[in-house]
Structure formats: C-alpha cells, structure tokens
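Scroll down for the structure; my scribbles are underneath it.
Only a single protein chain was left out; the remaining protein chains are all shown in position.
Let's look at subunit A:
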Amino acid sequence: MADPVADTLEQDPRYAALLRDRARFAWLLSILMFAAFLGYIGLIAFDKAALARPIGGGVTSLGIPAGIGLILFAILLTGFYVWRANRVYDRRMAEILAAHRS
C-alpha cells in the first residue's frame, strides 16, 4: 500500500518539526507522570510523617488528597494529551498531508 505522499513527506521540514514537537510533548508528559508517581512512592518510603499530617483541623491526612490527587492527575494528563493531539497535532498532520496530496 505505497502512498505517493510518502517520498516527499520525509523531505518536508514541517513534517519533521511536527514529529519533533509531538515526541517532545509525549516525553514531557511521560516524565511528569513518572516524576509524580516516584515522588509519591519516595515520600512514602522516606518520609511517612509528611503524609500523616492532618489537614484542615480534622483527621483527614495530607496523604489522602495526595493519593487521590495522583489518580486525578493521571486522568487529567491523559485528557490533556488527547485534547492537544486532537486540536493541534492531528490538524497540523492533516494540513501537511493535504499539501502533499494536492
């Protein structure tokens, strides 16, 4: 299924720039997720007392918003990626491909 677009696409600087931007974005988010998780595990491993500290004068500890927050952060990052991929990268890719097909 050779597409005639394939040959010229590789030469196009806009295509190269798109791939670079997209990869950078994906790695950035991966590193954020990785760091957040390792930070959380690290806190549990090295400083349990920090997470045990109560917040707001009640019994609820800092660990609860931290743990739930990590779960929500994972969902939000995923949502942000999908949103940006749909809005920005897919559109740029479609424009580049259209330019090469015409």
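Here, contacts are C-beta pairs under 8 Å (C-beta built on N, C-alpha and C of every residue); 3 or more make two chains touch, one makes a residue touch a chain; residues count from 1.
Convention: contacts and distances are computed from a predicted model.
Asks: The chain that is not shown, which UniProt protein name from "Glutamyl-tRNA(Gln) amidotransferase subunit A", "Cation acetate symporter", "Phosphonate ABC transporter, permease protein PhnE" or "Branched-chain amino acid transport ATP-binding protein LivF" does it carry?
Replies: UniProt lists the chain left out of the view as "Cation acetate symporter".
Asks: Can you name the residues of subunit A that touch the chain not displayed here?
Replies: Residues 1-3, 5-6, 9-10, 19, 22, 26-27, 29-30, 33-34, 36-38, 40-42, 44-46, 48, 51-52, 54, 56, 58-61, 63-64, 67-68, 70-72, 74-75, 77-79, 81-82, 85-86, 90, 93, 97 of subunit A touch the chain absent from view.
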